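The complex is shown incomplete by one protein chain, all other protein chains being positioned as in the whole.
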């Protein structure tokens, strides 16, 4: 960390800053330039907020040299993390495609979707049972009953299940049922929840907040990793911008940026990042071409009657077509869809 | 709610939409225009997401005519809500100024700040004990010990205390101690938390999320109001934009927009909306001139040694000067600072 | 266009709005609903700003049913426009790749780059001679001398040249030299320039403004088309958001959105939309996978010594690799790179 003093900073101010750096357990490297005095703070700086020094008198600016996250950083973990769960491995050569409805609505709906998703080539099943809804008057999910239906769908299809968790009080029931805990965009900085999840050993799909930077997403991953739960997947799901022709703006740049900054797998959610069924396949292809390790896609047997998010849900036949296209892109990227193998295995009675 | 069909929508599609409108318990008003068929959906539409109709075949767009919130709307509650707690009333003629440190750090720090804030003219005391920190390695707050110190500060000064709550599991301990539950920007859409707070009868200060629209802020207020907790104050604390010269962008427009849309009091937080002590007073004045009902300001006896957010904290003497300026603006707006009276009362032994 | 009156609008207000609709040359279709009176304005509405009615007393909101652009709309021109110039055709089955340095710096630099770009597979050459620079102290371009060097490069390689025009006063000299007039992001709403270009018959590459919506980009295209110049290509080059890890945010969603809304070809500029050479190839692949008709890429023989934008320029060998990858993606999309053919033709002496 480098602390650049103002041109007119007094020797007392420089001294006071040095004092604070030492108090923070860091070593000082002083450089008296012609235009500016620079105080290098050397040591374990990733756990120090820059504001600690920014507010001191005479300081012009504070510049980090190392990142504020460590466990999530590729610097300290150069090779890709591959996360395995049952037949599924994410972050390696295979591309994972998680598919399913926004909400679990009924037994027939989730079993039918699970079957269709699997046949089309999905590698995991998603479905919400606790729903974050902007309006208190909207459908809020089936709760534990929904978890049981999902468990039944898993038994039927062999697909691992990915379910959103909304509060630390749901941890106990969730880890009993689900294969992957999904943290939604609105909870990306629900630090109590992150900490509670960090204490489990259940894999996590962490979605980026609507206005979170890539660095903040990595800091939230760091919360979970710091608790000892190392199986974290990151998910780009669109950010909020001024553009209104789509529900969100897919930050496709975030994919190569994340792949460069971290060893954790990166998943793209083109359903929420576009908000329109019409655009999902194009953005799914783009995501895999940009280097994403997987996709999460909303699929519903009858989008027009879905209780939530029907606008961007694909019908099973549309999803099957998407899988075809994505599979071809994956091949060019030197990768393959997990899906086909899982499907074969299932056909052979493995699931 | 008006559902505008595409120019080439078939009679079957129109029929299917009408069917869905009826199924939602609404009456249908059909208008066959030259360019478009419009289906009016009449009745209790505020609890229906527009997407329920947007995704149907043949629909071009769905336009709400009434707002998606009701209890928060000025339409159904034209006069201003005035929220009283002890000597403090917010939303009426008086301007409330909540002041205090970002975090409670120690007994001497909080008692000293409380005393200084009161002397300068604050009407309530703020202080964090559970801190939402981007980094898992940063200071996370004193917890219940901090609540006890705040209670002591209240006893000493007579100032009501405003404390951030981060999780539904903290409700029980928080309502025992605090006068106002603050919901932070990162939790504005933590719906489980909102619901839990709605079940209490403790007043709430609800902060706008970093990228939340004004309408979403009102929807979050609706969650709390729908639970029966009517004492909700809204807080503009800056939104995230592309501009980097300040930490956030104060959405000053939101103040008249909110005062027009809702009867709930509106508070401005210029400390977080600017992020720089240098700019806090100017934006505090602007907020009151724009019609805000109060301010929440970070004050610290020694900003340079604060464990968090020192960069935008005011020293007590800076805060006293701000109070002078704001008081003059309030007068022009036909209002007065609660502060002086509370202070007088305290001097006369009332507090 | 539909004008929705407020619930409490008076008959006089309704009458006044109807009067204005008629005065605008439109027919009126009146619908008296239970909750709202709706005035349909039927006729040539694409040239009427909605504000013309929004500001009238008693109006709640005005909703367009048809788009505000017409010549650019796919509604009135369903098949893709294919723009041809010399050997190059853009918008059909072939993918065009425009490559070259940010600025023309010297004869050797531009000839060398043109040759290298062509050998790697570029289908056109770009190069700036009038440079829009944020700082008045930065290099501003070689002017007409640069145009002559570009013309020489074209003669040498057979590649058509694409050059940015910054002002209507440059039209005369530019059309003498260039094959495609590029309008930069900062000039997307320089309406005098758009009008002047609309009066020429030189093909145009119109870049999206930093904070322009997709609809505004199409409105700017409409300016050029309305002047009779039909050969307009649109270019997504990143928008400005809160994210700082890349220079801009590539709005990849804009590609399928534009392909759906307009018949004009859509080009992606991953050099500016990322701002980092490291990320250009990943985003180029994503763009083609999302359905873009071409790419514009900055290439420089020695990025480290470029006078501008060296940070995101590719070296010729990096560009050659990108072409390989993009060519494979194109094939999956049922398309091919123009490049190979042009290159073959050139080798056979055709260029």
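Letters are used for the chains, namely A, B and C, taken in the order the chains are written, and counting of residues starts over at 1 for each.
In this section, a residue touches a chain if its C-beta (ideal position, glycine included) is under 8 Å from a C-beta of that chain, and two chains touch if they have at least 3 such contacts.
What you are looking at is a predicted structure, and each value in this text was computed from that prediction instead of being measured.
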| Thinking of the whole complex, not just what is shown, which of B:93, B:241 or B:336 touches the missing chain? | B:241
| In the full complex, which of C:66, C:211 or C:230 touches the chain missing from this view? | C:211
| Residue of A:154, A:240 or A:285 in touch with the missing chain, whole complex considered | A:240
| Positions on chain B where the hidden chain makes contact | 211, 213-215, 239, 241-246, 249-257, 260-261, 273-274, 278-279, 282-283, 285-291, 325, 328-329, 332
| message | For chain A, which positions touch the chain that isn't shown here? | response | 2, 4, 7, 27, 29, 31, 33-36, 38, 40, 42, 60-61, 63, 65-66, 211, 240-242, 244
| note | Those residues of chain C that touch the unshown chain are 16, 46-49, 51-52, 54-57, 68-69, 132-138, 166-169, 186-187, 189-195, 209-211, 216, 219, 222-223, 226, 240, 277, 303-304, 306, 308-311, 313
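Keep in mind that, in the parts below, only the chains that are shown with their structure count from here on.
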| query | Taking all residue numbers at the chain B/chain C interface, are over half used by both copies (same) or under half (different)? | reply | same
| query | Greatest Cα-centroid separation from chain C: which chain? | reply | B
| query | Which chain, with its centre taken as the mean C-alpha position, is closest to the global C-alpha centre? | reply | A
| chain B to chain C: how many Å between their CA centres? | 41
| request: Could you list the positions in chain B whose residues touch two or more of the other chains? | output: 240
